[in-house]
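A single structure is presented below for examination.
A protein chain is absent from this complex, but the other protein chains hold their places.
First chain written, first letter: the chains are A, B and C, and each begins at residue 1.
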């Protein structure tokens, strides 16, 4: 049984809200933006068909206000809510609230979100579905003695992780029994303050893993397919910054195996919607289930570029209750795609957020280049939210062409006024390990011992920059000289001001 | 035997010069821009690695100055010259001059350009190669009596065309014997003044043809392949304005047949490089050879989007003397691509060029959208050259998705300061005949009896525009009021001016 | 509260406007709207009209406003409603100043196909100009009567130079022949 979706409220901001509004337009659906006070002029408000204020400044006062969002959706007659990623995207209470209010939540059911959002439970589901998992305890570990036995069993180094975790919070690497007690209590306390949930568990620590994930699509009739992998090993602060598809280490056989595992898990969980099953891959190409993201990923465009599918359109179809229009064997792959996230961050200062005014801003374009952006020239990047400005995605017939095009596009990209990760992207595209595909989640530390130094060295000629400053200064002096000369030759300035004063006094 | 190309001079301007500079960067080749005086600030000068002034203002004084271009190429150490399209792209003298100066001309040999550039000779080659041609006389017709016999043989209506022609010049439709004499002499005289060549010939006039063309690639070893068709029927002033691939009327069998014909012709002519064989297709899907364009076409991106090939890279490979890296059976096709040319023209006033300052300019982006542009915000569109600002190309999994995305992209496109064909593109995307694929080269006249009226109607709410003017005016009044009130409350304005005058006099 | 008249060459609108609680209110043409009008860069404005979001460019011209909606431009004169009514009574028409056809580009006038006193219809070709190596028909921007032709064939003209002057015609007593 299918339903019609005429209007969608987008409960998000920035590039993903723009992306979804574009998807709505492509589908002939009315898009509704919501916005906080600082976002009144934001691009997502301007591209949407309708826009309503949430009020407030911080996320908690605006994009996280479930009540206001539901109220707005009801008032404007929306049929569905698309949560994007972040904010309320993986909040099962919100998904349930949508359902109670007769609104379609574009994502899996609240029950599935709750199940897979809990790392301990998700791990149990994965194990039952036959997926390889990192050796460790699936239980909530409270006592040091239990932890010690568990760590002994799986062998050091081990990783303590928050059950409700994400983003590296409540996570500790422990190399020997001595550090275990302290690590356990700090991880639990950090998890408690970050997620309101002190539960932690223990896992074997894989030293130089790759992060490889599988995109899945499931409909309401039990059909699940996968769209291949994305390689997301290049991370800073446990957050991805450069992604690509295909992964250099995944061949057809491995893709089929990982894909089948992801599909099995999704079927076991009753997954409906677009989602991502994340894996760690060790140096022997063994893969281990990591977690499920029950939403659209930031990096979904690399899959779109390679498969030719539009994941937002697929989400719409599934939300309308349609059967998947493609079977596994219809999923084609062509060429290679790379994404560089353009963050308002100073990579040289350890990826510190660096927000401000885009005094000049020009996105690259041309063959093989796509930009999913939340900003245009003259905008301000506000300090209150995630500092992601845009995603630069390139496609090439092969990885080499994709890298060349990414270099070109990063070179064309003009951002003046703030520091961004564009400079970091350039550095990576010229890095030997990246070019030959030697990646791990430790890529940044391993390759750039002194990132600031590497960035400075890669940024070309400081001498040319100094010369430019000298020239611009010289040009200014010459112009000031010319103006003052002209003024002197034309008229006595005293006469002018005298006359003006006379006019005023009359 | 292959050669290395280290540096390419781009003998062109605007979007195609930018496109080629991007292609150079993707290939690791140094790009060299040349520019006329009004183009010093043009985007193609800024994206190229090197840039040299040609001087002059008009095309004849700059981009057509063969001597200056060759001299610049030699001085800067370029290995090759890419002519783009227009200007010197199909000038066999220039191609010969390049060869004499030891420069690779990126295009076919001077002999092939000369042969295929002459419509009468090209028609002979096509006939010999077994291609269907429009019934008519392949000879130069000078005498009315000969024309009369020929017209009687093929049947009225007939078309008189200039042998050296292009762009609709020296072309006349003749419906009956009475008009023949006058048409013949005016066509010859127009051809004489436009091309310096009075030769004309006669053809059967096909009343509502489609314009469908086949992209070909040929290497120096006699290998020729085709990359399928482009539908280019939507034309104004005999110039294309919207193109797409695939064509709605071309199925696999027809594509294979037209492709084979184009390949045969290219082989017969000894064609080396990228080129296009143009056909007319009548209402019974019979196709007739029209002419060969011995260069990269404006509309080449639609083929790139569908096949995944980069035609500029293919041109480079061929120019280096490499064998074609793909065989005919390797040419894949995926989805549907549409291009809207964004001209600085007022469609409502009969597509009059409308150049000026881009006071605001924002290109669309997002999934499936590519913009090949020669301008950025704040630029001026100069009056001296072709008024093409940019090409907007979209890709969709099918034609419907491509149309939806084109609608979205045209809607996002902001050009303030001048009129463009964006409004016309919007009109076409909503046109029933276009949507159902009923096209011919008379599309614009057939569908829009009063184009200005249709554009006005399609441009939404004039009332909303009037209301916006009223609001902006009101806001300005309120602000002026607030400023003057503040000034009054703060200080007596007479005192201020008195004091300033005093300061000046001191 | 302010009442204004907004006019193009061939249409007139009346709006009442007021500002309250950071929002603009507009009444006119049988409708009332709440508008959040926020200026952006480059004379662009974000409008949220009863929840519907629009982005529009509005440039100030010497004699009114040029509004860029979608991909086209519209010229408007905005004036106080009372004054507009008085002007109408007195037979003053600001659009009369607008009744000029100016060269859309620099170029050479090849042919002039109309004479003073001719009644012409909108989009009727009035002149032929050569520019960018092409012959361009210059069409009438309106339906009306030609008062003067300011150029002759063979003359080079600059962009914006007056080519044709029209009789003012937006006069209630003398309806436009259309």
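Just so it is clear, a contact is a pair of C-beta atoms (placed from the backbone, for glycine too) under 8 Å apart; a residue touches a chain by one contact, two chains touch by 3 or more.
Predicted, not measured: the structure shown is a model, and the values here were computed from it.
Participant: What shown chains does the left-out chain touch?
Facilitator: The undisplayed chain, in the complete complex, is in contact with A, B.
Participant: For the chain left off this view, which of B:16, B:45 or B:73 is in contact with it?
Facilitator: Checking each option in B:16, B:45 or B:73, the one touching the absent chain turns out to be B:45.
Participant: Touch as defined at the start, partner being the missing chain; which of A:2, A:416 or A:433 qualifies?
Facilitator: From the options A:2, A:416 or A:433, the contact with the absent chain belongs to A:416.
Participant: Please identify which residue in A:149, A:360 or A:480 touches the non-displayed chain.
Facilitator: A:360
Participant: Which of these touches the unseen chain: A:149, A:352 or A:480?
Facilitator: Spelled out, the listed residue whose C-beta touches the missing chain is A:352.
Participant: Out of A:173, A:435 or A:470, which is the one that touches the chain we can't see?
Facilitator: From the options A:173, A:435 or A:470, the contact with the absent chain belongs to A:470.
Participant: Spell out, residue by residue, where the missing chain touches subunit B.
Facilitator: For subunit B, the residues touching the absent chain are 33, 40-41, 45-53, 76, 377-378.
Participant: Against the chain that's been left off, what residues of subunit A make contact? List them.
Facilitator: Touch set of subunit A with respect to the missing chain: 59, 237, 346, 348-350, 352-356, 359-360, 377, 383-387, 410-411, 413-417, 419-420, 422-423, 426, 450, 452, 455, 459-475, 477-478.
Just so we're on the same page, only the chains that are shown with their structure count from here on.
Participant: Could you tell me between which two chains the number of C-beta pairs in contact is largest?
Facilitator: Going pair by pair, the biggest contact count turns up for B-C.
Participant: Using the mean of all protein Cα atoms as the middle point, what chain has its own Cα mean nearest that point?
Facilitator: B
Participant: Round to the nearest whole Å and give the separation of the Cα centres of subunit A and subunit C.
Facilitator: Here subunit A and subunit C have centroids separated by 47 Å.
Participant: Rounded to a whole Å, what is the gap between the Cα centroids of subunit A and subunit B?
Facilitator: Those two chain centres are 38 Å apart.
Participant: Report, in whole Å, the distance between the mean C-alpha point of subunit B and the mean C-alpha point of subunit C.
Facilitator: 32
Participant: Give me the residue numbers in subunit B that touch at least two other chains, ranges are fine.
Facilitator: As it turns out, subunit B has residues touching two or more other chains at 377, 411.
Participant: Would you give the residues of subunit C that are in contact with at least 2 other chains, written as numbers and ranges?
Facilitator: Counting only residues that touch two or more other chains, subunit C contributes 41-42, 55.
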